[in-house]
Every structure is written in structure tokens, then in C-alpha cells.
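All remarks here apply to the structure that follows.
Here the complex is missing a single protein chain, while all its other protein chains stay put.
Chain IDs A, B and C follow the sequence of writing; residue 1 opens each chain.
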Amino acid sequence: MASNAFGTLFRITTWGESHGKAIGVVIDGCPAGLPLCEEDINQALARRAPDKNAYTSSRSESDLAEIYSGLFEGKTTGAPISIIIPNRDADSSKYEPIKHILRPGHANFTYLAKYGEFDYRGGGRASARETACRVAASVVAKKILSHFSIKICAYLSSVSHTVAQLTNQTIDELIKLTYASPIYCPDSMAAHDMMQCITEAKNTDDSIGGCVTFIVEGLPAGLGDPVYEKLEANLAKAMLSLPATKGFEIGEGFLSTQMLGSKHNDLFIRNDDQIKTQSNHAGGTLGGISTGMPLKGRVAFKPASSIQQTQTSVDLDGNQTTLTLPQGSRHDPCVAIRAVPVVEAMCALVLVDAILLNRSAKL
Amino acid sequence: MASNAFGTLFRITTWGESHGKAIGVVIDGCPAGLPLCEEDINQALARRAPDKNAYTSSRSESDLAEIYSGLFEGKTTGAPISIIIPNRDADSSKYEPIKHILRPGHANFTYLAKYGEFDYRGGGRASARETACRVAASVVAKKILSHFSIKICAYLSSVSHTVAQLTNQTIDELIKLTYASPIYCPDSMAAHDMMQCITEAKNTDDSIGGCVTFIVEGLPAGLGDPVYEKLEANLAKAMLSLPATKGFEIGEGFLSTQMLGSKHNDLFIRNDDQIKTQSNHAGGTLGGISTGMPLKGRVAFKPASSIQQTQTSVDLDGNQTTLTLPQGSRHDPCVAIRAVPVVEAMCALVLVDAILLNRSAKL
Amino acid sequence: MASNAFGTLFRITTWGESHGKAIGVVIDGCPAGLPLCEEDINQALARRAPDKNAYTSSRSESDLAEIYSGLFEGKTTGAPISIIIPNRDADSSKYEPIKHILRPGHANFTYLAKYGEFDYRGGGRASARETACRVAASVVAKKILSHFSIKICAYLSSVSHTVAQLTNQTIDELIKLTYASPIYCPDSMAAHDMMQCITEAKNTDDSIGGCVTFIVEGLPAGLGDPVYEKLEANLAKAMLSLPATKGFEIGEGFLSTQMLGSKHNDLFIRNDDQIKTQSNHAGGTLGGISTGMPLKGRVAFKPASSIQQTQTSVDLDGNQTTLTLPQGSRHDPCVAIRAVPVVEAMCALVLVDAILLNRSAKL
Partner (left out) sequence: MASNAFGTLFRITTWGESHGKAIGVVIDGCPAGLPLCEEDINQALARRAPDKNAYTSSRSESDLAEIYSGLFEGKTTGAPISIIIPNRDADSSKYEPIKHILRPGHANFTYLAKYGEFDYRGGGRASARETACRVAASVVAKKILSHFSIKICAYLSSVSHTVAQLTNQTIDELIKLTYASPIYCPDSMAAHDMMQCITEAKNTDDSIGGCVTFIVEGLPAGLGDPVYEKLEANLAKAMLSLPATKGFEIGEGFLSTQMLGSKHNDLFIRNDDQIKTQSNHAGGTLGGISTGMPLKGRVAFKPASSIQQTQTSVDLDGNQTTLTLPQGSRHDPCVAIRAVPVVEAMCALVLVDAILLNRSAKL
């Protein structure tokens, strides 16, 4: 099964293991004529792997992507764009002592059940490192969205019980506040509490979950498709394809199940020359197709499975044992932080595909 | 964009408008040799359109499906299975007076934005009637699952703030209790409160949301694929492709964002000759691939958009107006009830595809 | 494997056995706003099943298609178009006596090897009757092509050793001459000899092969895609997916293998404001993408496998036996005749998809 590709007309295929020579992505179907350079991609990668701080893992992956194909004189040509990111900081030896033990919350058990083989070094293909390729590809997607004045902001909206409160920021303000925060949370008060909570988890050799919210502005009405290719269906698949995700919501999400129809329905109004809705409980789509109102959703990230505490487990021979990760293992106390640019990336990939597919809606 | 198909190897394509001659589904890729008859399908359709009761709409759609192709001497042949369900009870005239008005929470605005055309009669393609085709197709899928001793149960797990509480029922008991309930809720105490809540919404010309939970037992470890084709990613897409859905969770879902890793991680244990996990917070997958533990998730349904209250809106010429649905319009006060068999259907479709795709995992 | 669908954005799925209730096709991805009615389709179907004459089989299939979905007020809506063609003239009883015998040149052996099941009545899914669905779908495709002033003509270009000679007819003249011929051959002199040849085959209980040529005019430059989705690659697949086809050529085809590069290369010239080529040995594409010159290719059809002569064969139990088709069996002495409208249909389906896909080539 070819399971390493995403998208229909704008299609990415990623490859590479966490501790192999490199990881990479091929973008097939990018329209011709788009200006692009490596620096664009490296900026985005830097954002995904923020400076060492107390809230993220200490892997120093100052990733430097190389574009191997698809550009000519600084612009895309319609040919596939191959981006390669060397793995610089891969030390597999630490995984040796635990390679025979099933890791709670990890994929080694299921990969072995499926394939009979598992590249245990750094989690191989199951590692979140794969998401760097999604971010690299999304740089191209976001440039196309920019061309149509579409803007995306993803941010850390909750950690454990602490929830970010937004006032009426514009999307530009929101982006600015998010980028300025060490944990990508635009509400500095909430961020303070979140950081305390993360520190506490870390200090007890534990991890904690969190939510990432995404908002898109500037989308025209009409994107997405009826029935099986609803915009939110593709967003849901995109988000649940990320490591550690456990849930997806659009608009009011699960809260809508506690609302009355008369409160949830967004009433249509005439606003200058445009038809809008008074509220936006729906989150920007109706019947799977964008309304032109902001697209808004939320993604749930579980607490990281890699924790420093000793856990009971079973080894590959079926013997009961315990697992203790090697000292100095790198893992995030809250994976939702690093997920912020990745959620943004998946959003961009879904939307660019929807824009291209929409070109065949009418004669 | 071909947006009316779902699945890769076991692929369905649905067609038909709510108020056209018929609706139908073509199943392409069903393995040969499976016993099948029309009665199998009609039983499932009857469950989707339960007897008139106070909690569902009063459309009397005693659907009778016909199988037009793909069977020979009572068994599937590998050829496409075409199932057609005539529309018996379609009265479009009621929609005439409101055809020029945008309906809050409905898709007529977005379909017009996309296509410049909209078949307003009964909602056309945006109608939940399309889901009857999914249920019909799922009958075939469920027969394949049965062959592998895989069982699915979906049930109404909450309405507004009332949440069903399960004790330690087996899946067979759960299925039995669910089928016996007029609102497909296996907890009769909760069901009582839910029915009150639904009645109240109905009596005030309103609607109310709810959640549907699905559980699958008997799945082998190894189904689903890494990265973009994770089992939960395909389930999420499947569920968000249903009308009125606003959210999807697997395992603990959004609750996991408030948990510590040490609590969320499911520890591996040896159980007889099998490797299992002590708990099942993950909901039956790790790294996108089934663990062999029960698959468990939840889907959020918003309150129905069609309510009898007068709502302000805009007509197709952009004039502010009000919308009052014609007296005697049929709509469900709580669409989550009728969604129960459809959630079960989507589960079955995803799983059968995963089973067939998994056959190419190893040499 | 879902093998009954063709196309990417304009995608058809066909279903139905030769001797079932009906056959049908679902078109998914037709742009909205295209005028369409049943009469359009029935005219095309009539052409595929010409009046009884000495050169085609005597099945009186005056097919009447019904459109079940996808239209509103006489125009397409973007929703799937379901077309159903009832099987009126299906008498399966004749096949009873030979159902246990492998038929030389037929698919019952291979279907049984693959599926373990075979619907022997009329050849089931392997019957050329399936091509009626392709013709029905192509009516919609040809309307879109018309909108862009693109015209297709397919015609019978050879039977056995007799080859049609064309003078410098315009495509309109060619279409007219082809339609006027009982065997769809625009060269009446050659047609005379072909008819003699066919009569001879028929009189000796035999069959004879032939070629169908297709020409498309009005195609813009730029259709088709590089590498794996070359326009001629998709045409080749389309044609080889037809029953009884054994070969495909574009431009000079196999003859080009005997040419020098200096003769085969088409030189570019400036013609008014357009760039054209002096000759068109390439047949209208370079590098898989249309040049704007006429698209021209040829398809080889083997002699029909169903012949009235007694043939040695093997039965399903592996015993050597003989096969004699029942008296009065209907079969074409030259399947290439009836293939003419179907080749045209496949051309149209490939081109419409290419037009829609091309909309994403540039920013």
C-alpha cells in the first residue's frame, strides 16, 4: 500500500527514517511559475525546530534543506520538486539496549505486527521527524495561498486544563503574537500557566497533552467538495495523519453537540456587497464547502509517549520486563508545541489541493 | 473533481438526489465468493429509517433496495455491485416557496458559490438521504468483516449534556441493547433523559446535537498504514464526510490533552499467548496501525439545521428576508440518532479497505 | 481492486452484466452548467448498435438510456450523473449447454482463474455490451469538447488487407462520410471491398479483424502531462481497455520504426500568428503533450472470438471436448465496425480529463 503520499493534484510523497541518511519530500503537481528558493524552506524548518528551550526536546536539528529538482531560474516549472533534508544529529546507539522491548504508546509493536520488520533507530518512519517534510512542502503550498491572499495561523490553544483566551485580534496580530511566544501561544497569560504545567511534567519525568487551533482567513466561498471530499473531511484526515493526534474539530466541534439548532445556526446577512454569516459556529464550511467565513478548527495531541519513568512492558520474545529510556534521551514534554507549525502545514496542503481541484467545478 | 467515491480497493461511488428518481451506489472491488441478497440490504436500510417515532423525522421511507449487478447464483463475482434505492416519498413542491432563500446551516449557499447551480429539492446531493447508500454498501462490507469475526457497534452516546454510561457489557450485549432502544442508546437510564431533551427541543421548534460512539472488536493487529493512511486518519475522514459532523475522536480524544503521559500510556502485558495492553486509552491503534485491542472512537453531530423557527436570512438576490420552513416539513430534532447506523457503516467501509490493503504489506 | 472506473477528474464507473437487469454508468466530476438530456445519449447509443445489416450481429438492442441523477432544469449540477440502460434482449438460456466449456479467445477461463466465479450468461462483465456505457458517458464528454470547438472522428480504416485511403477531407466531411457508411468507413471504394471480405468470413462461419483510426481537431497545445501521464499513454490505456484490442499507435506508429529521423521530425513553421509543424508524423503530441496539430492514432481489433465453427476445447473439469456455439447465436463477423463509436468515446473521455487536469498547470 502506497501510504506515504498526501493530496490529489498537489501531491506530496515523503520518505526517510529518523536516523537514516536523510529525509525528503517530492512535491508532484505544483503549478509552474512560482518563485521559490531554499532559504524559504529553511526558515520554516527553523520554526518547527525552535531554539533549545525548556519546553521542547534538545535535539539540535538546525535542518538545512536542499532543493534537488523542479526549479529553473528561481521559479517552479511544473516538474516535481524534490527537497532533501540531511539527518545531522542521529545517534542510534542509545536505542540499542531497548530495541527488544515494546514501547508503551509507540508504534514498534504495530509495525512489527504489520511488516515483521522495524527500524527501531529513532522510531524510523514512525518518528515525528517525518513532519519536517510536511513543513518543507507546505512552504510551497503557502506561497500559492499567499498569491490568493489566504492566511493561516495555528497556535497552541490549550495545555492540560489551561486554555488560551483570544480577544479580537486580527489574523496578522495573531500570527505575530504566536511567533513571538516560545510555546507558540498568543495569549501570554495562558502561556505562562502552560509553561508552568509543562515544566512540572518535565520535572516529574512525565509529559502532558495539548490542543492546537488553526484559523484561515481569506478563503473564497466554494472550496472543498460535496459528500466524500468535504473540506473538513480532508482536514480531519490531514490532522489525524499526524503523530500523537487523538481528535479533530471544526467550528464548535464537540461543543455543538450540547447546543440547540437555533443557537448553532449561523444566520446569513448582507454585508456591503457580500453575503456573510452573523456568527461562525460552523467554522467556515457548510456541506463540506467553504463559506468565505474564517475556517477554524482544533486538533488534540496526546501527552508524548516517551517519558523517562520506568514502565512495565513486554519484550519481543513475549517476556514481561520493564522499559527505562536511556539517560539523555531527547523527548518533548509537550508535543503539541512542536506540532503548531505542522498543523499549519497540513492546513496549507489541504487548501492548495482544494484550490486546484475547484478549477474543474464549472464549465 | 470526482468527489462521490470512498475507499481504495473496496471502493464505493454513490449518486442520486434526495428528490430524484432514485439514489444508488456502485461497489467496485468487492472480492468474489461472498453470499449476498437484497433482503440483507433492506434489513439494514430499515434500521437506518426507523419506524415513525417522536425522535426522528416522519418521512416514511420504507426503502427497498434492488441489486442490479455483481451477483451470480447468490454470490459476488468480483464485478461491480450496483444497488439502487428508489425514492418513493419525494414531494418537492413544499420547497418551492423557499427555494430563493439561503438556509442557515445548509449547503445551498456553498453549492451555489461552487457550481452556480443547486438542486434545491430536498437538498439534492447535500441531503442526508445519500447516507442510505453508505448503509447499503456497508452491508457488503460487514459481511466481509463477519467472515473475519470482526464486530462493530455504534450507539448514541450523548445528547446535549446527557452521557450514556456503559458497564462492562460484551459487544454482543451492547449491540442487542442498542438495537432495542428507540434512539439507539444502550443505557436505558440515559436514553430516558435524552428522549426528554429531544422532545423538549422538538416542542420548541428546535433541534439538539449529540455524539455517536463506535466500538470494533476482533480486529487483528496490523491493519492501517503508516504516515498518511493511518487507520484513524481514514476513520476521521470517513466520519467528517457525514452530514452534520463537527468532530472526531479516537481513544481518549480531546480528554487525552488533559492527561499525563504516565497515565495515558497503555502498558503492554502478556496475556495467555497474546500481547495486549492493560488499558486502552489509545483506542486501538498505535502509529496509525491497529493493536488488536478494541477500536474505539466518537463522532460529534451538530443540532440539525432545519428547524421550524423563523430565522432571518438573505435571498439569492442578496435581499435581507426571513425563512420559515413550510408547515409539515420533515426534519429530525436530533440527527445523531439516525446517524448511528451510518457511523457503523463508515467504520465497516474503512475496515474492509484496510483488510484488503494489508494483504500487500509483506512479501 | 476497483477496476471499473476510468479517468481522474472526469471519472466514470460502469457496472452491469450483459444479461443482467441493466447496465449503467456513473459520471463523477462533470462540471456544472452543461445542458444535457436523455435524447442526446440515445442518439449516440443508436449509432453504436446500428440497424440490422449483414455486417454486424443481429441483436436488436434499441437501447434506451435513462438519466437518474445529476441534472436540474436541463443542466448538469456538478453532482454525479447516473445513466442506466436496461437490458431488453437478453436470452441466457442459449448459453446453458456450453457453460461448462472454455471458450477459445474468451475470458471465462481467466475470470475463473481470478475469481473462482463466472457469470457465463452473455459473457457477463467481459461482454462488449459494457462499451455502451462508455458511449453514453462520452456524450457528456463530447459536449464539453464541443464547448471548446474540439471535434473527433473515428472510422474503420482497414479490414484484413484492405485499407481505406483518405483524400484531403476536412474533419466535418470525414464525419459525414463515416456516418453515412454502413460499416463506418469513409472511403466508399475500400468499404466495398471490406464488406466483401466480411461477408466471406461470415459465410464460412468465421470472423475477421480490422483497424479503427481516430482523428481529433481543434485541440489546443498543452494538453496531457509529462512522464507517466502522457496524452498518448492515457489514450493507449483507454484503447487497450476495450474488448478485442491488440494494438495502439499514435502518429506514424510502427511505421516510424522504419523511418529516418530526418524524415520523421516535424519541422516547426510560423503560420499566420501560430506555430505549427509542416508535417504531422508525430500525430499531435510531443513529450506527451498536445502540439495543437491534429491528434491521430490507430487501434487494432482482432477477429471476433465467437465463431460458428466447431472448435476443440476443454471443459471445466479438465476434459478435452469440442465447442459448438448454439445455432442462432449472435456475433459480429467484424467487431471493428461496432468499435468505431467506442474508440471515439474513449478518445473523448481521455481528452475531457486532460482539459480539466490542465487547469492546474499554471498558477
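Criterion: a residue touches a chain if its C-beta (ideal position, glycine included) is under 8 Å from a C-beta of that chain, and two chains touch if they have at least 3 such contacts.
In this text the structure is predicted, and so the values were computed from the model without any measurement.
Screening C:I208, C:L295 or C:V343 for touch with the missing chain picks out C:I208. Here the missing chain is touched by one residue of C:S18, C:N42, C:S69 or C:T285, and it is C:T285.
Touching the missing chain, out of A:V26, A:A128 or A:V314, is residue A:V26. From the options C:F10, C:Y55, C:Y95 or C:F248, the residue with contact to the unseen chain in the full assembly is C:F248. Contact between chain C and the unshown chain involves residues 1, 3-6, 8, 14, 102, 104-107, 109-111, 113-116, 125-126, 130, 158-161, 201, 206-211, 220-230, 232-241, 243, 245-254, 256-262, 264-270, 273, 275, 277, 282-283, 285-292, 300-307, 309, 311-314, 318-320, 336, 357-358, 360-362. Contact between chain A and the unshown chain involves residues 1-5, 7-11, 13-17, 20-24, 26, 28-29, 32-33, 66, 68-70, 72, 75-82, 84, 111, 114-119, 124-125. For chain B, the residues touching the absent chain in the complete assembly are 9-10, 29, 31-34, 78-79, 144, 147, 226, 356-357, 359-363.
Operating definition for what follows: only the chains that are shown with their structure count from here on.
For this pair, chain A with chain B, the centres built from the Cα atoms lie 26 Å apart.
Spacing of chain B relative to chain C, judged by their CA centroids, is 39 angstrom.
Residue positions of chain B with contacts to 2 or more other chains are 1, 3-5, 8, 14, 111, 114-116, 125.
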